[in-house]
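First the structure, in the form of structure tokens, and then the observations on it.
Just one protein chain is left out here, and the rest sit where they should.
The chains carry the letters A and B, assigned in the order they are written, with residues numbered from 1 in each.
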Amino acid sequence: MTITENKTTNVIGTRLLRREDPPLLTGEAKFTDDLNIPGALHLAVLRSPYAHAKIKSINVSAALKIAGVIAVYTGKDLQTTWAAPLPCAWPVTKDMKNPAHYPLAIDKVNYVGDGVAAVLATNETASRDALDAIDVDYEPLQAVVDLEDALSDKNIIHNDLGTNKSYTWPLLVEDTPGCVEEAFKKAKYKIKERYVQQRLIPMAMEPRAIAAVPQPFGGDITLYSATQIPHILKVMTALTLGIPEHQVRVIAPSVGGGFGSKLNVYAEELLCMALARKHNTPVRWVEERSENAQATIQGRGQIQHIELAADENGKITAIRVRIIGDMGAYLQLVTPGVPLLGAFLYGGVYDIPKAYDFSCTSVFTNLTPTDAYRGAGRPEATFAIESAIEALAREMKIDSFELRKRNYIKKEQYPYTAFSGLVYDSGDHLTAAEKAAKLTDLAGVRKQQKKQNVPGATKLLGVGMTSYFEMCGLAPSRVLASLNYSAGGWETATVRVLPTNKVQVITGSSPHGQGHETSWSMIAAEKLGVAPEDVDVLHSDTAISALGLDTYGSRSLPVGGVAIAMACDRVIEKAKTIAAHQLECAAEDLQFVGGTFSVKGSPDRALPLAAIAFGAFTAHNLPEGCEPNLEAQVSYDPPNFSWPFGTHMCVVEVDAETGAVEILKYIAVDDCGIQINPLIVEGQVHGGVVQGIAQALFEEAVYDGDGNLKTSTLAEYLVPAACDVPPITTAHTTTPSPTNQLGVKGIGEAGTIGAAPTVINAIIDALSGLGVKSMAMPASPQTVWKTIQAARGGKK
Amino acid sequence: MIPAAFDYKRASSAAEAISLVSQYGSDAKFLAGGHSLLPLMKLRLAQPAMLIDIGRVKDLSYIKDAGKHIAIGALTRHMDVETSKVLHEHAPLLSHAAGHVGDAQVRHRGTIGGSIAHADPASDLPATTLALGATYVVQGPKGQREIAAANFYKGFLESDLAADEMLVEIRVPKMQGAGWGFQKFNRRAQDWAIVGVAAWRRKNEAGVALVNMGSTPILATSVADALAKGASVGDAAALASNEADPQSDLNASTEYRKHLASVLVRRALEDASK
Partner (left out) sequence: MKVSITVNGKEHHGDVEPRTLLVHYIREVLGLTGTNVGCDSSSCGACTIHMNGEAVKSCTILAVQADGSNVTTIEGLAKDGVMHPMQTAFMENHGLQCGYCTPGMVMAAVGLLNENPKPTEEQVRVGLEGNLCRCTGYHNIVKSVLAAAGSK
């Protein structure tokens, strides 16, 4: 019985309040920096103030004299500590260039923030004071900051590579060779656009924190880290340090947000572990916010060129995309793969023929390394196609919603095999879009717009939309193999019914705000007929959850949650055989409803799961060959990605005199298939949308020509507050995924994917009467004002 | 996050504070609310060797009707300036501006004296008190002196305060029913103004000052003079940047600042002219 068939779900679909909340609300929850670790030494890292420089010498003698300072290490001192450099788990091409990256720089620094020395002290204050006392003699070199400059190879960052180009990755899909070029030649309409996806700083509210605690005998070490990936960290740190994998235990305590920035193997984690083992004492570290801005990965960073060819009806006949990806100074865990995650989505939600020419060249720059940040490649792709389709509509002088309708993949076409060969599981773009239009009162807004946007008007009204696709639920392992990703995409679940009918769920997912404990308890409760509060969900400790692939890419529900459902199925299967034996009937004669096995037609011949669980424990009367205890473990490799989709719309008012933008309303219609907990789904959409709005209006990691980060505090890097963003109207359609028994798709990144182009399109719409056809991100008041001036030809 | 080490002394009176700072000279800084100084020290952009905590000086927090002006003790917190009934009645431009400083938590700690003494051109209260023609009362080893706001600000973070002097009172002339306008243009509500305007107007008499349009708060005398000569609000506002020397930074170029200044002065004066 699948969840989608069972019309009377008890728990799934309810707005169950989160069990995670009380300890978080009362301050009892422990984040990594809250842990009490007596005797721990504090690590501080001295970071390069230059984006590109040779290290001539490092003098630590003054630092060593500071009371409390135990030791100071340079990159050279620690060279023999590492069995391998920091890992990059995604060699996207065979010839991809990947410079060796060690936890501390040795001869050369390659970005502002690059670690140069490590201080160990008995207290955090001394470790911080010691940083000021270390004298490094740098020979500054010219920094490479601009992508097109990097591409030219005039100034090579990693000498041993001989180029700044890390890789070129093409995705050329042609029905017949040369059909893309032909389509452009024949096209009735074509557009060519250039967009810049600015660098963003994830700014999870909890700065990264670590504590490495060695065990005195046996060589074991426990790594506490504010990480999204305890399992991956375990194997990667073991390999990098050259220690046996089974001697490493990784625990993620409460983690204060990640958004991809804690999906990594960081220098500081390796430094804490190595120095803890060296000194045989715990070593802990916490980053300062301005340190986080430089030393924790940044997101996005692309220059995009997109071309669309269309026929006389506006039906897209070919797409051509060229991306330059900004890798930053080094390749961190999945840095090179981020642009590729979007590579398949430049056709968006549209019915595209096999005429798709995509290529991404990624380059090194003397800037903080980039990596996955909420959406990882898909917001970039969605921005490009949803802006390009607006450009096409302008070219054709028709309404862009109308143009989208002509191109949407139709509901009847699902499951839809795309040009790429990927199968999109389910969708109904038109219904979601029309629902968004209704909630926005699109017709009313257009009427108001006509009245309001008269020549000379100060406040201009605009409405924008985005219809998006999300490729998530990472991922079918064989597809990851074809993309050269070094790991798989499965997830594990163990479901165990304890003797007294309490349930343990052990998941390989690693939540950091998403409410997995609540949602997973709901799945198990629904399947097993127990109350959610009788389900304990264990995670984020590799000694307890030994196998898993952690949380990112909106994968935990469509992969991890489904694994739990499957493990419950196996438990029920085993319980059924025990029940059949104890009820002296055939297993096929039994039904399992409301937590009880009963003989169909004889409701009095019944056994509750509680009795089976206790019976499995006593093992007094089990069928031949049946092992005691009631548990099952599943490793689930999803057969497909999952494809949430939706349409977002927003109404903005632009002050033409100042360039200030106010969002009057924001409507998000999202379809993530079946919703386990609508409360949590809405929260994910709210948060994702606001990050996308922030990208459109507020945020940018600004570097000067020398590679200095000008926005390294939360005073300069503009994460918005409550009064800077609007309330979000959320609605949904429900198009269950046929890929899994729960019908679920995942929602974690969808809001961010839809929001930025929605806002930018609305601003362009508001200013279209002034001749504005494009808007750079972030659309700060100055940028908006300058764009207006340029469109007016400089006249005020 | 952790400031460099410093020595710390508490003063229980203005006289004691001045005597202490005389001993330590330019190595010492006063600590009132700390919301201008401590953020700089946490990033180690400021590393004073000695902090003289004047936060407990008892008789420097008050708002009194002194006849022609309102007398505000230098240690009066922004929150108290914001909510003062006396100021609502007699200097609403100031109480309104105080409500826009930082956020609620900052306003519970930061003081009007601290803000003015810090002399940051991007702060709201220096410009607002400048527009209102305030007088600052300053105490030193030789006694008290009064400085007109227009003569107080010398350069970026530089004022007429000597190293051994302390701001003790701000005297704000009563507005006597004048109309007023306050424009604080920023990207996020908690931010400093990209450009700000504090303006009052009674018929053709006006005071207009600009936030973040130069190395000091700027008294836009050209605007006030134009209004006095009968210019329209729009024409007067066009002169907004005459006295200004705006910097280019992350959020705004010089050109954009100048443009904003004229728009915002016009809007502030429109409010003040209602």
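Convention: a contact is a pair of C-beta atoms (placed from the backbone, for glycine too) under 8 Å apart; a residue touches a chain by one contact, two chains touch by 3 or more.
None of these values were measured; they are calculated from a predicted model.
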For the chain not depicted, the shown chains it touches: A, B
Residue of A:Gly489, A:Gly687, A:Gly707 or A:Pro781 in touch with the missing chain, whole complex considered: A:Gly687
Touch with the omitted chain, as defined above, among B:Ala189, B:Ala231 or B:Leu250: B:Ala189
Touching the absent chain when the full complex is considered, from A:Leu104, A:Ile157, A:Ala238 or A:Val255: A:Val255
Touch with the omitted chain, as defined above, among A:Asn36, A:Asn159 or A:Asn280: A:Asn36
Among A:Val719, A:Ala776 or A:Ala791, residue touching the chain not depicted: A:Val719
Residue numbers in chain A that touch the chain omitted from display: 17-18, 20-22, 24-31, 33-34, 36, 125, 203-207, 254-257, 259, 288-290, 512-515, 679-680, 682-683, 686-691, 713-716, 719, 721-725, 727-728, 751
Interface with the undisplayed chain - residues on chain B: 1-8, 10, 31, 34-35, 38-39, 41-43, 51, 53, 55, 79, 102-106, 108-109, 188-190
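Basically, only the chains that are shown with their structure count from here on.
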Sites on chain A touched by chain B in the complex: 124-125, 128-129, 132, 288-290, 657-658, 660, 697-698, 702, 710-711, 713, 715-716, 718, 720-721, 723-724, 780-782, 785-786, 796
Touch list for chain B against partner chain A, complex: 1-2, 4-5, 43-44, 185, 187-191, 194, 250-253, 256, 259-260, 263-264
